[in-house]
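All protein chains of the complex are present and in place, except for one that has been dropped.
Chain nomenclature is as follows: A, B and C, assigned in order of appearance, with residue numbering initiated at 1 for each chain independently.
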Amino acid sequence: MKSIPTETMRLMYERMVLIREVEEAIARHYDEQEMRCPMHLSIGQEAVSAGIGAALRPDDYIFGTYRSHGIYLAKGGDPKTMLAEFYGKSTGGAGGRAGSMQLTAPEIGFLCASALVGGTIPMAVGAALASKLQREDRATIAFFGDAATEEGVWHEAMNFAALKKLPVVFVCENNFFAVYTHIAERQPSDKIYERARGYSMPSLEVDGNKVAEVFTAVRDAVELAREGGGPSFIEARTYRWREHCGPAWDDHLDYRNIDEAKAWMARCPIKQLDKQLLEDRLMTESELKGLHQAAKSAAEEAVAFAKGSPFPQPNELMHGVYAP
Amino acid sequence: MKSIPTETMRLMYERMVLIREVEEAIARHYDEQEMRCPMHLSIGQEAVSAGIGAALRPDDYIFGTYRSHGIYLAKGGDPKTMLAEFYGKSTGGAGGRAGSMQLTAPEIGFLCASALVGGTIPMAVGAALASKLQREDRATIAFFGDAATEEGVWHEAMNFAALKKLPVVFVCENNFFAVYTHIAERQPSDKIYERARGYSMPSLEVDGNKVAEVFTAVRDAVELAREGGGPSFIEARTYRWREHCGPAWDDHLDYRNIDEAKAWMARCPIKQLDKQLLEDRLMTESELKGLHQAAKSAAEEAVAFAKGSPFPQPNELMHGVYAP
Amino acid sequence: MERELAYHQALSEAVSLMMEADERVFIFGEGVPDPKAIFGSTAGLKERFGDERVFDTPLSENGLTGIAIGAALAGMRPVMTHQRIDFALLAMDQIVNHAAKRCYTSGGKQGVPMTIRTIIGRGWGQGSQHSQSLQNFFAHIPGLKVVMPVTPYDAKGLLISSIEDNNPVMFIEHRWLYNLTGHVPEGIYRVPIGPTKVFREGKDVTIVAISYMVVEALRAAEMLAETGVEADVLAVQTLRPFDDSMILESASKTGRLIVADTAWETAGFSAEIVARVAEKLHGSLRSAPKRVALPDCPTPTTPALANHYYPRAGHIVAVAREMMGLPHEATLSEWPTTVPLDVPDKNFPGPF
Partner (left out) sequence: MERELAYHQALSEAVSLMMEADERVFIFGEGVPDPKAIFGSTAGLKERFGDERVFDTPLSENGLTGIAIGAALAGMRPVMTHQRIDFALLAMDQIVNHAAKRCYTSGGKQGVPMTIRTIIGRGWGQGSQHSQSLQNFFAHIPGLKVVMPVTPYDAKGLLISSIEDNNPVMFIEHRWLYNLTGHVPEGIYRVPIGPTKVFREGKDVTIVAISYMVVEALRAAEMLAETGVEADVLAVQTLRPFDDSMILESASKTGRLIVADTAWETAGFSAEIVARVAEKLHGSLRSAPKRVALPDCPTPTTPALANHYYPRAGHIVAVAREMMGLPHEATLSEWPTTVPLDVPDKNFPGPF
């Protein structure tokens, strides 16, 4: 296994912190009822996004889900336009038409997110097909949750990608839950990567709370894809901290094992890396503090920018239904 | 492996011959343009149907495809009402509303066929769920072709059946083609049973031209289902002789390897059993001849019955859109 | 005093009573037994009937719908849920190609006694993929029945009729009706699938509304009454089989027709209603019929645009007054900008 350059470790740490701080800011401000759209946070799952983002080139593609703040930021997305979108402002990435669930940013290669579980998986395969036809060595990431693999379209997309040996990497963020429903009520086994083996492509499992593991797996899969080696499947096992949709804690609803939840939180992807970076002397206490401070103010700046931006005008309602 | 009772072997032989003769009769009469509906023949694939039929109780269920003449007859369906249906007569199983593609016979437990590839697979799982809720030890067969496993709904049905350990047996009739398209253009591997292993259920491959192999596999799977052991997957590898839809030979279209086709025909499921039955002295030459003759006349009787039956009346057009 | 229940309570009571009365009835779907219990509409069922007859599922909309069909063919009476009608788009093959065809293509031998509960909604940033009103897809298909209850009373009575029906019923609820309360009798009673329901009588204009738009239509009728205009308000609670008799009767009485739908105007069910009246009451309308429905664009998430996307009582009032030849009254047709328009009531926290 190739070692990971220091600046890559720093970058991933920085991005995990940014994701955490931006989502904490969303959580702080959400009850003001100014972000009037459903919001699915990635707090606790930052390592998966950061690991993916650091393994990609700017021209690579990502297709995500309604829970994509993390990969948007990890791919280099601007917090300002994202928050403005949540606030429904004309400065938002989609001018207030997408909200959080359909966050899209073609300018950074984040081609589509969907409020439909599994909806973007075949699109990712289609983008990979395009890259192949275009003779480009671009890689595409299909990013989705554990329950998305229960949708028939996942199967169809996996089969086609394997058949045509397309440059796509399927990254399944397995947090064991679909809303309040544990995977045990949805699949006969929670080892999704084993089922994926049936599709004639490399398939492995990584600790989704260890950013280095995620990065290494995605980097290797992306390399394989660029070389024409076809698709891969990666299951990143992690855990959602807050409620499925919204900023609150929902353990009082008693749908999941509280000890299990605590154990996962103790394995916070950021804290784990904190320790390591300090032990390995890659960063100092104060540098880390600095990063957290910077991220926090970037987040609040984004909120301020969003709040200060104008709403779209009523006469814009019908704009953009069709492309010219 | 438990041995197969002589009368079961005879029964399966008898049914294979009946299927062959009935379909040959259809082929003979089709050009008269009186059977005005698409027709998908099972000639060459009789062993799969016969093996399934002999392994079932009358109260077990089957869900099929648009290529279901074989399993209909193997489950004990009446050739007369089937032919009458093809001729669009009121004596047809569905009074002329279903034709061949949606052949249905609840009276023999053949609950549904569909012109949509894969369409009945989840229904079979649902019927199995019903049996479980009803505390009955009934088994259900989901019968479909190789291409049906490319449909997302196959994946969804497999996952749910495994999750709930339902008494259903998935029998995939792999004849390597979807219309003119070879499986190599549709799936990364032609070993479908290997992919099925990813669903936490027993999965095996059998020679679909050897009725004894099919019977044994289905019998064991059905037993497992009755005992609450959950679903199984069986891939029966066989070959279609005539064109995908219609009675003609279409090798002039040059879409498949003619030697491969010849090799499969040399392995005719009926001829193979002929030899064996004679060698094992289970039947005599004349008995066999007798069976063929009987089947042939049963087929022609069915055609005569169909031709002699009345058409439905115009005022019946809107009958049966809704159940009372 | 009469017992009052909320719409969502009426729904769970209907299922509970039917599960008690008929062991062939069971209910399943994504989230059915979870803490939120489909916005409360399946609350208590799992505790009451156990997890064999009340269960959660994988995310497999098409497969699950086929499973329901198969169970129905094998003698059960499944009730399944698609929490949003947008998700039902994944199940169109099973609903349209299979459930709707089975009875006819079996020569009438087989029924498919299944009920598909699904929800439409509006507002609160749900956006283009979580707020569609696709009832006309199903209303177009022979072999299906399509029911859209408005009140708690009708929700319970129609759900019971749907579960007892031997055909596939698309039972389409509206999220903004879930907290609506009203009288709901105890025990099993039936509201027949079919007839259009008269909510209010008036001689001047006929307002035919679907689902939540009935609420807006009744508000509009109130506002109109204040200015001396009396409206007939009719609710089409069954889109298929569609019974237009009450509508024709009312429209021939008032000579004016407004159709208010939650869906897009173009090619929606509101067109069918207008067409029926045009065909069957030719020459008897005093003014051109009009539809109050959605413009031809996907749902925007921002309230700044959504506020101008969704029709409300004020729009209906404006149309009615124009038909009556009365001057435009801004105060009646403009909406208050003080309260948020993207929630059913001001206590609604969102998200849906």
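Note that in this section contacts are C-beta pairs under 8 Å (C-beta built on N, C-alpha and C of every residue); 3 or more make two chains touch, one makes a residue touch a chain.
These numbers were taken from a predicted model, which means no experiment stands behind them.
Student: So there's a chain missing from this view; which of the remaining chains does it actually touch?
Tutor: A, B, C
Student: Could you tell me which of C:18, C:73, C:90 or C:320 touches the chain that is not displayed?
Tutor: The single option touching the absent chain is C:90.
Student: Of the residues listed, A:27, A:130, A:261 or A:288, which one is in contact with the missing chain?
Tutor: Missing-chain contact among the listed residues: A:130.
Student: For the full complex, which residue in A:38, A:95, A:145 or A:188 touches the chain that was left out?
Tutor: Considering the complete complex, A:95 is the one touching the chain left out.
Student: Can you say which of B:45, B:68, B:81 or B:102 touches the chain missing from this structure?
Tutor: B:102
Student: So that we can see where the missing chain sits, which residues of chain A does it touch?
Tutor: Touch set of chain A with respect to the missing chain: 61, 63, 92-98, 102, 104, 106, 111-112, 114, 116, 119-131, 133-134, 140, 152-153, 155-157, 159-160, 163, 319-324.
Student: May I ask you to list the residues on chain B that touch the chain which is not drawn?
Tutor: The list for chain B reads 33, 36-39, 88-89, 92, 96-99, 101-102, 114-119, 147-148, 150-152, 178-181, 185-187, 245-246, 253-255, 311-314, 316-318, 321.
Student: Residues on chain C that touch the omitted chain in the whole complex?
Tutor: Residues 62, 86, 89-90, 92-93, 96-98, 100-101, 104-105, 127-129, 132, 134, 136-137, 139-143, 239-242, 263-264, 266-272, 274-275, 277-280, 282-283, 285, 287-291, 296-298, 300 of chain C touch the chain that is not shown.
The working rule: only the chains that are shown with their structure count from here on.
Student: Taking each chain's centre as the mean of its Cα atoms, which chain lies farthest from chain A?
Tutor: B
Student: Measuring centre to centre with CA averages, how many angstrom lie between chain A and chain C?
Tutor: Their C-alpha centroids are separated by 36 Å.
Student: Quick one: report the Å distance separating chain A from chain B, using the average Cα coordinate of each chain.
Tutor: 46
Student: Touching two or more other chains, which residues of chain A qualify?
Tutor: 150-152, 185-187
Student: Counting only residues that touch at least two other chains, what does the list for chain C look like?
Tutor: Those would be 57-58, 60, 62-63.
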